[in-house]
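Before I ask anything, here is the structure I am working with.
Every protein chain of the complex appears in place save one, which is left out.
Right, subunit A next:
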Amino acid sequence: MPTIHYICPDGTRRDVEAAAGLSVMEAAVKQGVPGLIAECGGAAACATCHVYVDEKFAAAVGEADDIEAEMLDDAMAERRPTSRLACQIEIGDALDGMEIEIAAVQ
């Protein structure tokens, strides 16, 4: 199973082995990784799973669609080129080893 390395707002690191097909948000929340709120549960409706993705994986992760991009523009934490909503990134083998930095405020 692919492993995702989460960097939590307090600086701690959590490695999660995740089944392919789950989202980067789901894999973290199901294991109680702190920092992601994910209130809407993955509907791209709340912008509380804001993360910064590893630049090395940018191509594999892909780009935000229009709705997600609008949410990110107004998210609580700084919008960076690597900003994504974790619920919109599906885990697959191509993401094995990816670092995900969880935005400090959601």
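Everything that follows uses one rule, which is that contacts are C-beta pairs under 8 Å (C-beta built on N, C-alpha and C of every residue); 3 or more make two chains touch, one makes a residue touch a chain; residues count from 1.
Quick note on the criterion: contacts and distances are computed from a predicted model.
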item	value
Which of "ABC-2 type transporter transmembrane domain-containing protein", "Ferredoxin", "Alpha-ketoacid dehydrogenase subunit beta" or "Transport permease protein" matches, in UniProt, the chain that is not displayed	"Ferredoxin"
Absent-chain contact - pick from A:Ala20, A:Cys46, A:Ala60 or A:Ala77	A:Cys46
Touching the absent chain when the full complex is considered, from A:Glu26, A:Asp54 or A:Glu101	A:Glu26
Option from A:Leu36, A:Ala75 or A:Ile100 whose C-beta touches the chain left out	A:Ala75
Residue ranges of subunit A at the interface with the undisplayed chain	21-23, 26, 29-32, 34, 37, 39-47, 67, 70-71, 73-76
